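Only a single protein chain was left out; the remaining protein chains are all shown in position.
We call the chains A, B and C, going by the order they appear; numbering starts again at 1 in every chain.
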Amino acid sequence: MALERLFRRNRPTRKEDDNSPAGLWLKCDACNAQIYRKDLIANLHVCPECGHHYSMPVDARLDMLADVGTFERWSGSIRPVDPLEFEDTQPYTERIEKAEQRQGRPDAIVTGACEVGGLEVGIIVMDFFFLGGSMGSVVGEEIARAAERSADEGRSFVAITASGGARMQEGALSLMQMAKTTVALERLARARLPYVSVLSHPTTGGVTASFATLGDVILAEPGALISFAGPRVIQQTIKQDLPEGFQRAEFLLHKGMVDDVVQRKDLKARLVTVLSALSGAGARAPKEKVSAAAV
Amino acid sequence: MALERLFRRNRPTRKEDDNSPAGLWLKCDACNAQIYRKDLIANLHVCPECGHHYSMPVDARLDMLADVGTFERWSGSIRPVDPLEFEDTQPYTERIEKAEQRQGRPDAIVTGACEVGGLEVGIIVMDFFFLGGSMGSVVGEEIARAAERSADEGRSFVAITASGGARMQEGALSLMQMAKTTVALERLARARLPYVSVLSHPTTGGVTASFATLGDVILAEPGALISFAGPRVIQQTIKQDLPEGFQRAEFLLHKGMVDDVVQRKDLKARLVTVLSALSGAGARAPKEKVSAAAV
Amino acid sequence: MPLPFEKPIEDLEARIEDMRRYAAEQQVDMSEEIALLQSRLDRLKSDTFENLTRWQRVQVARAPGRPTALDYLTTAFNDFSELHGDRALGDDPAMVTGLAKLDGRQVVVIGQQKGRDTKENISRNFGMSHPSGYRKAMRMFDLADKFRLPVVCLIDTPGAYPGLAAEEQGQAWVIAACIQRMSRLEVPAVSVVIGEGGSGGALAIGVANRVLILENAIYSVISPESCAAILWRDSGEAEKAAEALKLTAKDLLEQGVVDRVIPEPLGGAHSASAEAIATFERVLREELAALEGLSVKALLEQRYDRFRS
Partner (left out) sequence: MPLPFEKPIEDLEARIEDMRRYAAEQQVDMSEEIALLQSRLDRLKSDTFENLTRWQRVQVARAPGRPTALDYLTTAFNDFSELHGDRALGDDPAMVTGLAKLDGRQVVVIGQQKGRDTKENISRNFGMSHPSGYRKAMRMFDLADKFRLPVVCLIDTPGAYPGLAAEEQGQAWVIAACIQRMSRLEVPAVSVVIGEGGSGGALAIGVANRVLILENAIYSVISPESCAAILWRDSGEAEKAAEALKLTAKDLLEQGVVDRVIPEPLGGAHSASAEAIATFERVLREELAALEGLSVKALLEQRYDRFRS
């Protein structure tokens, strides 16, 4: 049934996340073709048969976008705490530990500086495999710091989003990250530096409802689920099936919410075109105040 | 059938515009009640039986809104010319002459200064009975001058609109009045002086698509037809009947296009409330530049 | 209909009432007994309401009869003049906006409106806004900036509406835009959580210089029910979730999410709305007065710092 497919799709390609025991081969969720994992990875985690876009690991994303050898990591110095001493079926602290071990980073984000087609860029990449890419205080703080540092250094800003939304284990503090990331973007706006957000599968909840949709230009990956409320919630609310393609990138393009849907193989080139087109003013007038209308 | 009713309605109450020969009595278009003309006029041209709002002559409108004896006329010094030497079934010049004789003013508008509940206001009232209240160079110029003078004198601005749209006999020059009136409003915005527009029946075409819908607050009279394209044009385009109440004030309130639909008897009081609420800043900082977002 | 934990209070009140009637009929003086019972009632009330569990607070925050935004706008304020419409999508009945005076001070008001009965609840969509509601709020922010009027936002929503049209019209986009627009206000802004502060739909009008909350109101990233459904895979565990989420006024003050708690009358705002609204008015007046002196720059920086930290 539609909804299930909707969730079986776009699964990541990391061993523990797919159904092929050996993990050498996997069956494409979209076209059922047998794919050799190496080919999938070589093809930017896009099915060579049907072009279905799978979630992309952070490192692969950075390799794909940053000019060779230019990426310099900013994030990683702060670690999540457990302000609410939150415990459901297991303590929040344990969830974080496991995720950190599995993903090799303190939280669901990597930020840093790099060149993209020779353009100086500040970039953030969310890690959906770290507690669903949920945004807590650390993720919010890393994003805010990256935006502010990019503004200070006169860099364009790029965000690659993938998130289930706010991290509820941090309660209202996670909600506040929506405001924190939003106000931090103000620094870029005042410096007239372009911010391009790239919405990858899935981008939902508090992340979609804050910095992710505030890009001067918003690009989306094919088939990406992009929403405020998740399809399950909506279905429970309205008690009916959702239209095919609802909340998908192509649907949102039609609804006027994103500037374009871009194939992964074309993403870097498009970023270079857009960023270079918009980065004239920033260089010229980094410090000047911009009228709200123009921001 | 709906459309016809839609056009039979809201007809003016001037002798030559109704179907009662003697003109002492008339039959209400909305409820068919026999009404004594005096009662209708005493009731602000609103049917005492069903509350149907008829078009209101300019002078009656000014009497109703301006504090007694405070109205000072600004308009009337400029007269329409015939830049295109336009002639259809009769020359434009003849049409103007007849209208001027009938209405006793050079064109379809009266502007001036007055007090409304003690507040200093610049006001414009359109005359639908002068060539359908169409906006040509004179109407546009009078509006622009009134807006600028109000700004210079620190007055709030009120527009009572009633128009069939642009005056096609002046060709593209009449189209340009849409831009002229719009830029003139800028002076009020920069002085942080409030502008309230009141859309009366009918307000359509180039007037609706320019200064009329740029009020800080937009009020509409009950049952008023307010549109860009007229119902006939739309019906010819889409080849189907229009929904009941389409393009009427109440419909537009529901669609989020006007701030409220106000009974004529309550209009002055509402204007006073809104204008006094918004006229603090103008007094304080008449000359200061306002950021576009806030305008 | 009382909340579950209010039953003992209601019973005792009934007894006192009964005794009064009896004394009147029999024309005997029972004032002493009644006084004793009255003081017992007060103790019971304070014991109950000072020791409410977080889940019970959630119930109070949602209690029928609790003052809604319009109750405040028409009682604590004067000359409330509602302005409708977002000029794009429609007019959202779940978001009420307009102009009003508070103690002679002209302000722009924005309030999330729940129904005061089932019929109104349906017409108000239970206080859950569509994108047009947030667009209307942004229109009011523009108006407030242009005419230099302070902004007061009353937060009371289970959350932004999760529906087809809402998603199609970019619910996430307008919430983000509303947060951004409010953070750019060049005038003082005060937000008050008067009932339910439901997630991003509440925060959208909560990016104020001062964020207040009523004693029994809640503010949370997710409803206890949804949280329980996700983490415990059982929405019946809402009580546990409410405890874990630490979503009461007291919790939020400790977390620094809110700046001040507005006390409610003993027994909750729903038991004495006039008194609750009066206290609200007094506190709001203080808060607006305190912000009045600040420059545009100071207001922007204070708001930036408050939400950046």
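The rule is short, and it goes like this: a contact is a pair of C-beta atoms (placed from the backbone, for glycine too) under 8 Å apart; a residue touches a chain by one contact, two chains touch by 3 or more.
Bear in mind that the values here come from a model prediction, so they are computed numbers and not experimental data.
One chain is not displayed; in the complete assembly it touches the shown chains A, B, C.
Considering the full assembly, A:255 is the residue among A:37, A:255 or A:268 that touches the omitted chain.
Annotation: of B:76, B:117, B:154 or B:171, B:171 touches the absent chain (contact as defined above).
Screening B:55, B:156, B:247 or B:279 for touch with the missing chain picks out B:247. From the options C:125, C:169, C:191 or C:220, the residue with contact to the unseen chain in the full assembly is C:169.
The omitted chain makes contact with chain C at the following residues, 87-89, 131, 135, 169-170, 173, 177.
Hidden from this view is one chain, which touches chain A at 189, 192, 194, 216-217, 253-260, 270, 273-274, 277-278, 280-282, 284-285, 290-291, 293-295. Against the chain not displayed here, chain B makes contact via residues 83-84, 86-89, 144, 166, 168, 170-176, 178-180, 182-186, 205-206, 208-214, 226-229, 233-234, 237-238, 242-243, 246-247, 252, 255-257, 292, 295.
What we mean here is this: only the chains that are shown with their structure count from here on.
Remark: chain A and chain B have CA centroids separated by 51 Å (rounded to whole angstrom). Rounded to whole angstrom units, the spacing between the C-alpha centres of chain A and chain C is 33.
Computed from the mean C-alpha positions, the centre of chain B lies at a distance of 41 Å from the centre of chain C. The set of chain B residues touching two or more other chains comprises 291, 293-294. Counting only residues that touch two or more partner chains, chain C has 145, 181, 184.
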